[in-house]
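Read the structure below first, then the notes.
A single protein chain has been omitted; all remaining protein chains appear in their positions.
Let's turn to chain A:
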Amino acid sequence: MLIRIAPPHLLRETEITPPEVYASRRRFLQQLGLAGIALAAPGLGRAQSPGPGALKISTRRERAGGEKPNSFEDVSSYNNYYEFGTAKDEPARNAGKLKTRPWTVVVDGECEAPAQVDIDSLLAGALEERIYRHRCVEAWSIVVPWLGIPLGDFLKRFKPTSKARYVAFETLYDDQQMPLARFSGLQLPYREGLRIDEAMHPLTLLSVGMYGRVLPNQNGAPLRLTVPWKYGFKSIKSIVRIRFTEKQPATTWSALAPDEYGFYANVNPAVDHPRWSQSRERRLGELFKRDTLMFNGYPEVASLYSGLDLRRYY
């Protein structure tokens, strides 16, 4: 009689994992791994690694008093760009329709060398990063790392004449690409303007990017103005025309409601909007409001306005 005594290393039948259970555990682990990658992915996307639209930065200047920039997500999902809808989240949803290539900017008016500039020639040159505060007339604010060139350097190429006392800017207007524009309540194309000394001020930037990349469409691609000491509506988006003028140009918001929006629109906590206070602002990402700074915290521009009554020229 043969008596089989099982050696201790052999598994009993009941201890063997059935193949289907084994397979399902592998699947589970695979899915876990994928989930982990998916969770990490948004972080990867935000990293400053070169990728589509990445721009080369020649110099960096931090001009927001050491304040941390807002997240790219906040800055690119909360926008005023009425051609693409008047709610804050609409431009991010609708500005995909905007075709930013080919794109040329016509520069003319009171200058000796009027020209058409292709956007790609601007992107090819040296770009500065400037971290600025941005204060909207609606009393919210953000901190943004912009990329661009000083507007003054750009404008000098066209040799403005002594008659060039102002610079007028115009946004693209195309109702095919901007079907919601007719509900904006604004006279379009959107127009803005600066005094020539404001335009030539070293703080004024012609921006082509932010956060190390080309501008998202909802933020004014492919190029926009950045005037950090003025309310956001002065920083016109998607510029197609720049014109040197002798007379102060008409500007969109000021034409709509001259008692509410002035040509200067300097950030000034002491001069209220007729319908709301400008003394405080809500920085996106913060629950409570903070005090608004004179000239948005850029006191070096004050000399541009010496002798000007800022209550009258708001």
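The rule is simple: a residue touches a chain if its C-beta (ideal position, glycine included) is under 8 Å from a C-beta of that chain, and two chains touch if they have at least 3 such contacts; residues count from 1.
Here, contacts and distances are computed from a predicted model.
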Name under which UniProt lists the unshown chain, selected from "histidine kinase", "Septum site-determining protein MinD", "Amino acid ABC transporter permease" or "Protein-methionine-sulfoxide reductase heme-binding subunit MsrQ": "Protein-methionine-sulfoxide reductase heme-binding subunit MsrQ"
Identified contact with the non-displayed chain, of A:Lys97, A:Arg195 or A:Arg282: A:Arg282
Residues of chain A (touch criterion as defined above) contacting the omitted chain: 70, 73-75, 77-78, 82, 86, 88-89, 138, 140, 183-186, 256-257, 272, 275-277, 282, 284-285, 287-289
